[in-house]
Each structure stands twice: as C-alpha cells, then as structure tokens.
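The structure's right below; bear with me while I get my questions together.
The complex is shown incomplete by one protein chain, all other protein chains being positioned as in the whole.
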Amino acid sequence: MLEYVIRRSGLALVILLLAVTLLFAMIHMMPGDPASILLGPKASPELKAALNQRMGLDQPLLVQLARFYADLAQGDLGTDVFSNRPVLEMVLEQLPYTIVLVLAAIGGASLVGIPLGCYSAIRHNSLLDRLVGVMSVAFIAIPSFVIALYLLLLLSVKWRWFPAMGAGDSGDIVDQARHLVLPALALGLGWVGYIARLVRTSMLEVMEENHIRTARAFGLSERTIIVHYALRIAVLPTVTILGLGIGTMLSGALFAEIVFSRPGIGKLLHEGVLTRNYPVVMGSVLMTTAFFVLCTLISDVINAMLDPRVRDGESS
Amino acid sequence: MSAPVLNISNLSVNYSTDRGTLHALRDVDLHIQAGRIVGIVGESGCGKSTLISTIIRLLSANACVEEGEVLFQGEDLLALDAKAMRKLRGNELAMVFQDPMTSLNPVLSIGRQMLDIQYRDDGSKAEKKSRSLHMLERVGIPDAATQLDRYPHHLSGGMRQRVAIAMALMTEPSLLIADEPTTALDATLEIQIIQRLRQLQRDVGCAVLFISHHLGVISELCDEVVVMYAGEVVESGGTRQVFDAPKHPYTRGLLECDPASIQASDNILPVIPGQLPDLTDPPPGCIFQPRCDRSVAQCSSQRPRLDGQGHRAACFVATS
Partner (left out) sequence: MKNFLRELSRDTPGMIGFVIVIIVLALSVFASVIAPADPLEIDVYNRLASPSWQHWLGTDQLGRDIFSRVLYGGRVALKVALISISVALLCGLLLGMIAGFGPSWLDRILVVCFDTMRSFPTVMFALAIMTLTGPSLNTVIAVIIITSIPVYARVVRTQTLAVRNLDFILAERAMGASTLRILRDHILPNISAPLLILASMDVPAVVGMEAGLSFLGLGVGPPTASWGSILNDGYSYLRNSPWPIIAGGIPLILVTLGFTFLGESMRDILDPKLRGKGALNQ
C-alpha cells in the first residue's frame, strides 16, 4: 500500500511540474506583457522597464523559468501588486472555503447518487430507474452557474429560505452550514444523476459476476452481498471519475462563489482578473491546479484501498 | 443403506428463449444416499448446470420449473421460501463452482470471505478465524496463516479452488455440489485435488454430487454415476458397473471417445456422429435416436423410461 502511494505521488508531482511549466510557457507565448497590463497602455517605456526589472521579466526566458521554479520550491508565489501581501498567504486564506464547498458538493452528490444508482440497478426498469436514466446525462451538462442563479432567485430571493451572500459568521457553524447549502446544491445537483448512472451500470455488471453467485450459494444475505460484495467493486469506476470531476467542480465553484458572493479561490481569482492583478491570478491558478492534482491522487489511493489488485499494480 | 440426502424425481425445467421454449431438463430422476459420491457426466449442454442451479435455486430469471420435486433431507427445495432456502445454502448444502479465477470475490481477503460465510455461528471472531485456518490446512494450503490475509489474485488457480473447497466444507454440509471443480486446472493438480476431496469427504461424511465431463476423474472418485444427454438421464448405476458394462449406446460412445481409453495405434479419434438435438423441439421418441446406430422402429415413436433399480438405462435396445 505504502509503495503504491509513493509511486502514485511521484507521478502526481511530475504532472504538477509539467502543468506549471506548461502554464509558464503559455503565458510567455501569449500576446501582451504583464508590465503594460498592470500599468495600462499609457505608461511610459521607462516605467515599464522598471517594473519589468522588478519582476525579473527582463531576464532571459530560461533564467525566468529557473527563478520561477526556485520561488515555487520555497513556497513563494509572488506578491500582490496592490497590497504587497504575499500571494501564498492570500491563497491559503481563501482555499479552505473552496475545499469545503467542493467537498460538500461531492459528498452530498455521492450520498444521494450512490444509493440511488444501487437502487436503480436492483430494481432496474422501474420508474425511478428510467427517470435516473433520462435525467443523469442532461443535468451534468447544464452549466452550474445557471443552476446557481436559479437557486439564488427561488430559494433565497423569493422564498428567503437560505441566505444569499457570504460564507456565514466565522465561529458559528450553523450559520456557515446555512450559507453552504445553496452553493453546494448548485455545484452538486447535476452530479447526483450522473453518479447514480455510473453506479447503476457497474452494479449491474458486478451482480452478474461469478463471485456474487458464490456468495449467494453460501447463503449470505442479499444486503451483505449488495453492500459488501458488489457495491465495493461497483463504486471503483465512480471514485476515479469523481477524482477527475473535481476539475469540473473547481470551475463550477468559481461561479458558485461569485453568484453567492462567497469567499474562496474562485472569487479571489475573478477579482484578480478584473483588477489585472497578475501575481494573484497566477497564484490562484497554480493552487487550484495543485489541489486538483491532489484530488486525482486521493481518488487513486481510495481506489487502491478498495481494490487490492490496483494496489499490486495489476490492471483489473 | 440410509435414507437419501437428495431425491430428485420427475424434474423438468424450461427456459423461455427467443426461439421458443427450451426444454433443458426432462423427467430427471436422481438419488443420492448419505455419504455417497455421485458423479454426473455428459457433454456441455446436457443440462448438468441447469440441474445444479435448480437444486440450489439459483436459476436465471427466464427459467421455469415445469414439474417434479427436489427433496433434500425429505424437504422439497422447490417449495421453500427464499428465507428458508437461504438457511440451507452454505450450511447443509454447499457448493464449489467451476471457475476458480472468478468465483471468489476479488476485493475481499480470503480470511474475510471465510469469516463472512460463518455468519450463522455465534462464536468469537478469533474462533471463526482459527476454524478458517484449520480448514485451509485441511485442504492442503501451505502457510495457511498468511494466506488468510491475502487476496484471490495472489493465489494460483489450484490454490483458489482449494480455498473454495475449504469454504464449502467449513460448515460440514450434508451435501456438497461440485460443478466441474477441476476442469480449469492442469492434470497433476486435478489428481491432487481429487484425492484431497475424497479424503475430506470421508472425514466430513457428506454426500457429494460431482459434475464433470472427465470420465477418468469420475471413475476415480465416484461411487455412482449418472449419465446425462440432452436434458435427460440416460443411464445410472454403480461407477464400476456403468464403466465396465455400459448399457446405453450413448454411454458406450462416450467411453469410446474418452481420450484416456484410446489406443495410440488407432490413429483416428472416434466420435459420436451427429449433434445435440434442438431442445426447443426435441424428437418425440428417444432423445438419442437421431444419433444412435442401433435404433429400432420403436425408438423414434416412444420414449424409453429409466425403470428399475441399480444399474439401469433408458433404452429399448439395451433392456430388451
């Protein structure tokens, strides 16, 4: 197990390093340079040169890349152009809000979706099953910010069931939870049917396998068979896809944070873009990418915990 | 002789298929006395699997028991509700399946699976574990203590099948059904496992219903043998009697085609000409008649019955 985690972490690190490099390359291939963006089009060439020098942008590309890596390794993501605060500090301040939101959404969607998929598989062709079948594909594709806006309009502005703005008072768990409901719902709603469908498909496959017949032949209860013998195998593909789905969710979280004026990485990033605060934008993007890579790593580790064949590097 | 553990009479099972009703089993009679090993032999498609699925009541959804009864220790299994049936499975009635590579759960450890099937016992976890350990040792698994923590994919096919046998015999059932347990294994392993099974059967004292298409294994292991063809029992009797003096032309053909009995000098592999009849539309007379080289007029109009006691065959030619 430990060996697997180490092996998989190494791979995650390589992917992250490549992603960072690619991002760096992209930015330098794009038209426009940070100095004129920050200072606006009317800035004098002298001022631009000074800023470029301060940010190290006058150096050769490879030197810049090396400095970029060195800074990253020290946890230095640069400083905010306006407030001079370290970007890392700002990002770490906002990150927990986003993580809580994404986890709430993914957890809620799994809690409803997995039993729903299980039920659909056991009672397949029932009304509920067919409903899940039709809804699952379409709901995941509806942009989550549209769902967020509709929820805001209906549950918050019209019916006033839930607060519309912010993340709640710090220290007041109940208030924070109330503020979490709508953004998490907007983010997770589409996933319920999608997860249900994934679980249903693999559940139907697993229930046909020989070892399930063996379990039945030993008189194990249908409950034990479904929960311990079948579901454990049937959730494996879902865990992988959820790990990848975090990427989609992080994009969705940005919209949810903006729609519900909730603090978080997405909101920080959006403000950074609007004020052309280049270091903040880069820092936020890097941090979300790192978080995403970490999530795919975690989903693979969960997979390995559930499936000994993955742990031993055997393809299942 | 003691009372039969399993008494199947007049059992007919149909499948509804796209092409119509498929008569998979017709009027099957089968008796197993306590402590005896009965072999079922026949080609693929002869209804062996349907028969055992009927006994343990794990038939697929499109199957339907037309008539007959399956008395297990005097109780009709076909009349039991699901709960009562579940009580018997893995307890009084145990099963070893054909393919050891897929018949164990791949994500649960051997120990966990062996623990789970003892759910009926009130004993402590440690007691159950030591019983599992003991059972693994009895089926000849080396280093049994470490194997408990391992997963099926760590084990070879032979080892997995030993585990399956250990699991099946753990509750000391009255009847063990083994569905081609050694077919997927190579010959030397097959002999080892058969010998082990024989010894365990004596220790536990259970009856065994052993399904195989391997005649050598059947003659090695079984006290009695039942020959099936196209959903019917065509001959049954003591293993020696049936193998030494087969009555039914099909059994005779089967024995002649067994690779073990063929002389190297023969140069040609004997085969039974023709193929299995279409079971959605079986012939009106003897089921084997279209392929039989000894058939008489009666064979194509009337169905021969499996009458009498001891060594008997469903054939007009053999009994007359």
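As written, the chains take the letters A and B, and residue 1 is the first residue of each chain.
Throughout what follows, a residue touches a chain if its C-beta (ideal position, glycine included) is under 8 Å from a C-beta of that chain, and two chains touch if they have at least 3 such contacts.
None of the values given here were measured: they were computed from a predicted structure.
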Seminar exercise, completed: Chains in view that the hidden chain touches are A
For this session: Specify the residue from the set A:77, A:152 or A:304 that touches the hidden chain.
Result: A:152
Exercise. Among the options A:86, A:168 or A:247, which residue touches the chain absent from this view?
Worked result: A:247
For this session: Can you work out which residue in A:1, A:138 or A:227 touches the chain that's missing from view?
Result: A:138
Problem set entry | Footprint left on subunit A by the chain that the document does not show | 15-16, 18-19, 22-23, 26-27, 30-34, 37, 134, 137-138, 140-143, 145-146, 149-150, 152-153, 157-158, 194, 201, 241, 244-245, 247-248, 250-251, 254-255, 258-259, 266, 269-270, 272-274, 276, 278, 281-282, 284-285, 288-289, 292-293, 296
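To be clear about the criterion, only the chains that are shown with their structure count from here on.
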Seminar exercise, completed: So, in whole Å, the Cα centroid of subunit A is separated from that of subunit B by 53
Exercise. Can you list the subunit B residues touching subunit A in their complex?
Worked result: 56, 58, 86-91, 94-95, 97, 99, 102-109, 116-117, 119, 151, 153-154, 164, 167
Exercise. Subunit B touches which residues of subunit A in the complex?
Worked result: 209-211, 213-221, 224, 228-229, 232-233, 306-309, 312, 314, 316
